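What you see is the complex with one protein chain gone and the rest in place.
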Amino acid sequence: MSTVYHDTKIENAKVELDNVGVTYGSKTAVSGVALRIPDRSVTAFIGPSGCGKSTVLRTINRMNDTIDIARVSGSVKIDGEEINSKSVDPVVLRARVGMVFQKPNPFPKSIYDNVAYGPRIHGLASGKAELDAIVETSLKKAGLWNEVADRLDQPGTSLSGGQQQRLVIARAIAVSPEVILMDEPCSALDPIATAKIEELIDELRENYCIIIVTHSMAQAARVSQMTAFFHLGDLVEYGPTEAIFTNPRDQRTQDYITGRFG
Amino acid sequence: MNTNTQTHTVKSFGEELDRLSDDVARMGGLVETLVSDCLQAVMRRDGELADSVIERDRQVDQMERDIEKRVIRLFALRQPMATDLRMTIAAYRISHELERVGDLAKNIARRCRVLNESEPHEMTRSVERMGRLVISQMHEVLNAFSAGSLDDAHSAMKTDDEIDEIYNSLFRELLTYMMEDARTISPSTQMLFVAKNLERIGDHNTNIAEMVHYVLTGEDWRRDRSMSDPDRES
Partner (left out) sequence: MTSADRQSAVQKRLLKRYRDEARFRAFGIAAIVFALAMLALLIGSIGSQAISAFTVNELTLRVELDAERVDPAGDRSPDSLRRGSYNGVLQDALRAEFPTVTEREDLRDLFGLYTPLVAARLLNQVADNPDLVGQTIDFTFPISDHADLYLKGQITGRESEVLAGGFTISRADGRATIISEAGVFAAVRDAVRADLDLRADAIEARAERYETRSEAAGDAARSEQSSQDAEAARQQAAALRALTRDDGGDLELTPQLPSRLVRIAGGFVSVDAISADGRSVSGRILVDGDADTAASAEVLTLSVPQADRRFSDAQIAWTEALQARGNVSEGFNTWLFTNADSREPELAGVLGAMIGTVLTIAVTMALAMPIGVFTAIYLEEFAPKNRLTDLIEVNINNLAAVPSIVFGLLGLAVFINTFGLPRSAPLVGGMVLALMTLPTIIISARAALKAVPPSIREAALGVGASKTQTVFHHVLPLSAPGILTGSIIGMAQAMGETAPLLMIGMVAFIADVPSLSLDGLTEPATVMPVQIFLWSDGAERAFEARTAAAIIVLLGLMITFNALAVFLRRRFETRW
């Protein structure tokens, strides 16, 4: 791999990736990825389809474990703790690292149950009142409380796409994660719903380390503070979003960002 | 100026960017002739040429408005990024600078009329030399923009210091003239204005060179210049 343009000034990284590689069977999806992702900020992963950005994202909560043929190498640390070690239970890890997916995927249950599911299985609430409080704060943080407060018993799938995505974010928040991974969270939404989610992401930034994979460069530019550009399974460039979007160092980043990909 | 080797995926976007850069180059060419013509008019005491310069400046203003429209359109419809973004911003600012240069050329042409009413000034030769330098600097800058040449831009910036020195010595000389012979105060003042305008043109050229530097490197010349050696490799 050639030089990676790195802004190395990040101290106290929340998530550290070092020489991370993922293979699916005999196919190498990504290799040699090294990143230091700051806390309380939004980091965007951009790149053309199949560049491995989602794969890298999924190493952070070990979602790749669920794919039989996927093999992860290298080191992924959260707060300095190696998460690929045997002593870390992926179930516990996923409570610390929430995830929001491309398509809004609320459970076909009530809005309340959607949010309460995580706290319930992790035993985070000792009683009904406490659970109610968690549900309420989560929905409030996700900016959805005012819209659904009077119909918590209705199915989550009855909400609009944007509301569903915010419900999914509330569900992720409910287990008090430290890191929230978002895999193209707005690709199925209209611009207004997208704007609401982006505003929400901006608010959540104050309390969480957010990593977002997006196909929309404009979105990456709007919501993120740091941007990493991936190409053909390599991390090409990583740095402050402003620098990436005005003055990318690598020709590939340049070509991708200006829309000149051949 | 085309800073990218690959063509744009959206062809019409690429074409728009190319046209913008062409327009700026054409405007530069026009302004360059204006500057050289106004200088010629002063030197040859050619009133008609001066009038034509004043007339052609309107064209420059029109071109600036066209470029501005084009830039606004690009921002609204294409959201240019990275080099495209820098190129668009630079085109906007360069057109503005060129428009200012056009105005200054017009000013010089106006001075020509007043100068024609008096005896030919002894300092005309020195002013002409300064003018030639400014024109060559301008040529260099426009070249730098069209060809994407960083060296030309930097050399143009260095020329500016030379121009400033010439201006300073001209200023002192003209001042001496005026003190020696009170009758030359009026033409000398006009000459001083011409020199001042040429010096301003040099400054604008420098600004354009800085924009070219920004387009090519993505870095702000002024900030970098204050922080470190302008010739550092990036």
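A and B label the chains in the order they appear, each numbered from 1.
In this section, contacts are C-beta pairs under 8 Å (C-beta built on N, C-alpha and C of every residue); 3 or more make two chains touch, one makes a residue touch a chain.
Only a predicted model underlies this, so the values are computations on that prediction, with no experimental measurement involved.
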List the displayed chains that the omitted chain touches in the full complex. A
Among A:118, A:185 or A:233, which one is in touch with the chain left out? A:118
Given the contact definition stated above, which residue among A:78, A:172, A:189 or A:244 touches the chain not shown here? A:172
Out of A:40, A:109, A:140 or A:215, which is the one that touches the chain we can't see? A:109
So which of A:91, A:133, A:149 or A:218 would be touching the chain we can't see? A:91
By the contact criterion defined above, which parts of subunit A meet the unshown chain? Give residue numbers in ascending order. 61, 63, 66, 68, 91-95, 98-101, 103, 105-109, 117-118, 121-122, 168, 171-172, 174-175
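Keep this in mind: only the chains that are shown with their structure count from here on.
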As a quick test, compute the distance in whole Å between the mean CA positions of subunit A and subunit B. 50
Spell out the residues on subunit B that touch subunit A in their complex, using ranges where they run on. 4, 6-10, 13, 79-86, 217-219
Inside the complex, what are the residues of subunit A that reach subunit B? 217-218, 221, 245-248, 253-255, 257-262
